[in-house]
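One protein chain is absent from this view; the other protein chains keep their places.
Naming follows writing order (A, B and C), and every chain is counted from residue 1.
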Amino acid sequence: MTETTYAQSATGAEVHTTHIQEPRVLSMQQALNTALDEILASNTKALVFGEDVGHLGGVFRVTDGLQAKHGSSRVFDTPLAESGILGLAAGLAMAGFTPLPEVQFDGFAYPAINQIVCQIARLNYRSRGTMPMPITLRVPSFGGIRAPEHHGESLEALFAHVPGLKVVSPADPHQAYHLLRYAAASPDPVIFMEPKARYWQKAPVEAAPGDDLAGARIARHGRHLTLVAWGAMVARCLQVAELAAEDGIDVEVLDLRWLSPIDGVTLAESVGRTRRAVVVHEAPLTSGLGAEVAQLITASCFDTLRSPVERVTGFDVPYPSGDLEDEYVPNVDRILYGIQRVLEYKRG
Amino acid sequence: MTETTYAQSATGAEVHTTHIQEPRVLSMQQALNTALDEILASNTKALVFGEDVGHLGGVFRVTDGLQAKHGSSRVFDTPLAESGILGLAAGLAMAGFTPLPEVQFDGFAYPAINQIVCQIARLNYRSRGTMPMPITLRVPSFGGIRAPEHHGESLEALFAHVPGLKVVSPADPHQAYHLLRYAAASPDPVIFMEPKARYWQKAPVEAAPGDDLAGARIARHGRHLTLVAWGAMVARCLQVAELAAEDGIDVEVLDLRWLSPIDGVTLAESVGRTRRAVVVHEAPLTSGLGAEVAQLITASCFDTLRSPVERVTGFDVPYPSGDLEDEYVPNVDRILYGIQRVLEYKRG
Amino acid sequence: MEPLPAEELLGLYALMTEVRHLDRAAVAWQRQGIIPGYAPLLGQEAAQVGSGFAMDRTLDFAFPTYREMGVARALDVDMTGYMATHKASWHGGLYNPVTSRLAPIQAVVAGSVLHAVGWAHGQTLAGESGAALSYFGDGASSQGDVHEAMNFAAILRAPVVFFVQNNGWAISVPTEKQVAGGSVAARGAGYGIPGVTIDGNDIEAVVHTTRWALERARSGQGPVLIEALTYRRGPHSTADDPGRYRTLDEERESAGPDPMERLRDRILGAGIADMEALAGMEREAAAAVDQVRIKLTGLGTQPGAEMFNFVFQESTDSLNQQAEQWRKESDHD
Partner (left out) sequence: MEPLPAEELLGLYALMTEVRHLDRAAVAWQRQGIIPGYAPLLGQEAAQVGSGFAMDRTLDFAFPTYREMGVARALDVDMTGYMATHKASWHGGLYNPVTSRLAPIQAVVAGSVLHAVGWAHGQTLAGESGAALSYFGDGASSQGDVHEAMNFAAILRAPVVFFVQNNGWAISVPTEKQVAGGSVAARGAGYGIPGVTIDGNDIEAVVHTTRWALERARSGQGPVLIEALTYRRGPHSTADDPGRYRTLDEERESAGPDPMERLRDRILGAGIADMEALAGMEREAAAAVDQVRIKLTGLGTQPGAEMFNFVFQESTDSLNQQAEQWRKESDHD
């Protein structure tokens, strides 16, 4: 994966290659901001819009300074209507633009679902490839910030089930920077789920992606079992892995990254080695993406699996208020229990 | 499960027990129409509304004659706006009514998703049980009728992932009649997915439900493997079972009925006996409800399963036009291939 | 209002004649099993042909619903490719939407109204001067997306013309139970955009008003909302039975004079052409429709592989594997 691959404009717009040249320590918010800045600079057809993304720079400051730098035609506030924002994006894509709309919070993607599912995901298909939808929809996602209702949700299972969408979530600043540039260069619609609980932690962003951005990645190598996670749960799983190591348990952490399409090859390779897996996600259990991941693992590793794949997830309840958040989001204890279950499993 | 159980009104409205007294041969459309008629007669708080459900009696005639009989206050046409219909339902539920709204076709539930997910599914929770939502949303669902775009879709995975919703789909007229009465008596919101390809086939409807309506049911007993299906796929699986029987393969067909909550006990019991399972659904493969079913089976039957659970489903493509429908919806051949795969599976 | 030149009137009459023939033929084809379904536009020919005719096809772009066959014909779209949607070949139709200046056929009521606004705003951003023409119905006007579209369009001053065909019905629901206040056009004022009501069965009024609105939009003066009053003379679709919700007497009364007859009388009255010339047009229309029938029946079933081909610009391994498995399992017997 070279830089030019993802600096290419899907719509044939002139592309000036703009890219960080040396490692920088950035928060995810800064990494995303840098990526957006460079996307706007290198693809003259790129547009950033949504609620409060202009002057204010977004409620999480991810678009901070972009309007001042790139102008209010290319970075603009819309009225407060998510269906309108996504419908506008579809029309702009038809006109040859590369829209990067934002939905302010996960829970406010619902009013736009009709435009996302019935229009953006299908216009390439409906038009037999003549009207591509190179749209990257940024959605601050997942929980963990003690926010009001509808500000802490995980919609990946919904999006991953929609044919015509690709879905990705970065786990750290380096991933955020490279995956956003990769997504924005895609000729297909990508839902970009930003783990808002991780916006502020700093870490190095390298100039080179480091691996093939199209698939999953092993965030930590281990021998005894594989923890599969994405978004904010990757950091938590890495933390769990350190704790487990104290008990002599060697945990592999697989950062799935792409929630659609899922990288079944890396999954099979990892669990083929470790023979045990736990999937961790914040979304409710039932019909969550963990079921798909578990079934993909089981189908490919049926003979070698030593125990059923475990799921440690949010419960089948609405995302709760701050008081109960730490009870809802998989915490270290619950993940350790999941690990214990797969390690202690005995055939009956 | 006795009649009175589901003739109870969730909202405490006066209930006159009205119910078919002897077996009748009905199409599913007639069975649903009969059930709605009786619900309106027995629960004075019940209301039927949606697009074209009044005078016209619905595009599938499921509400035929109900306005003439019960009046245009209780059975009424709304303007053409699905979010409006569901938002109205939520408000009417707050006012003590038992709304039975209709969304005209599966694909037109998307504009209402915000009201369904963020409001109807959560108002009981948000209000700490003081504002129940005894809403039964009828959605003509699934494919098979060579219809225009957005008229053949399967949204069960989306609905089943939403905490606060219950989801059910009947496979035949008897199930349709009893499950609709059961759903309408529920104090919780139920998404009622009607397999539109099965509206017109007639079959006997018995006065007694015949089993516990709250769970799954075995539609055909068999020894060699379990086919798990719902909606229109149940009839197809029964047909496959007959064909397989000619080759000496004894197929059990499990009609899941409730897509949320899923009856894990019946699943485990069946596959515990047959040791092999194939899940069949019309929705796309990835993140479909088949993943959840497969994972539930694997988790409960890990030691006895002889092969990984197979999924025979729609592809990860938008539901296609009539020309390609029979290629998309699981057909007899593809289900037979799935059966072959689980039967011929050999540990590597 | 200047009368239209004679050759334009004749051109419009020829188009309307062909559209009416094709419309009637399509209903017959459905009965004959040639196509599984169809949504007739009978009675809406003036609104559709007139507005499509008013477009500048080098600049403008139209966004239809599922009933705009007359617009498609006026834009000179390949009619076999257009009708293929009703043959269940491909949802969006088999014509090329980009070169045809007609977005793919669209079944979600109000689904494409926002796309028109987005495309139009794209014209502004790109410094181009086309206008978008957004078609929708009285029923669709109830959808939230229409409100969002009008508000966005007015805020962005986007060059878009909202063209509402108020044909009196949304399937079985009459306008008075659909459109509170009785007028879609009146809603324009609430967004600060001109809302104009026209007789949608008077093709000259349709052409003039649409031209005016498109020019206004192109010249940077922002969106316009046109409500063309017309009447759906046929059923909602071939699956519908209007006898269940309106009587023939009611139909006759509400429909008013036939837009085709009006144009014919206008042409004959002004001595622009004689009956014979018009009869010639009828024959040409019949021949053209016959060609469509021949090509349409000649269209084979779409190959199953097409299901997989257009999902993405860049397909995925997982999808390719599904296509591969499908191929294996459907080759077999």
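Keep in mind that, in the parts below, a contact is a pair of C-beta atoms (placed from the backbone, for glycine too) under 8 Å apart; a residue touches a chain by one contact, two chains touch by 3 or more.
Just so it is clear, the model here is predicted, and its values are computed rather than measured.
Within the entire complex, contacts from the absent chain reach the displayed chains A, B, C.
Summary of contacts with the chain left out: across B:Ile39, B:Ala90, B:Ala109 or B:Leu256, the touching residue is B:Ala90.
For the chain left out of this panel, the touching residue among C:Glu148, C:Asp199, C:Asp258 or C:Glu306 is C:Glu148. When the missing chain is restored to the complex, the residue among B:Asn114, B:Ser141 or B:Ser321 that touches it is B:Asn114. The hidden chain makes contact, of the residues A:Leu243, A:Ala299 or A:Val317, with A:Val317. Residues of chain C in contact with the chain left out of this view: 142-148, 150-151, 153-155, 177-183, 186-193. Counting over the whole complex, chain B has residues 10, 47, 73-74, 78-79, 81, 83-84, 86-97, 114-115, 118-119, 123-132, 134, 163-164, 166, 186-188, 261-262, 264-265 touching the chain that is not drawn.
By the touch definition given at the top, chain A reaches the unshown chain through residues 51-52, 54-57, 59, 77, 79-81, 83-84, 107-108, 111, 146-151, 285-286, 315-318, 320-325, 327-328, 333-334, 337.
Quick note on the criterion: only the chains that are shown with their structure count from here on.
For chain C, the chain whose average C-alpha position is most distant is A. Averaging Cα coordinates per chain places chain A and chain C 39 Å apart.
If you average the CA atoms of chain B and of chain C, the two centres end up 36 Å from each other.
A straight line joining the Cα centres of chain A and chain B is 32 Å long. Among the residues of chain B, those touching two or more other chains are numbered 83, 107, 111, 149-150, 286, 315-318. Across the assembly, chain C contributes 90-92, 106, 108, 144-145, 311, 318-319 as residues in contact with two or more other chains.
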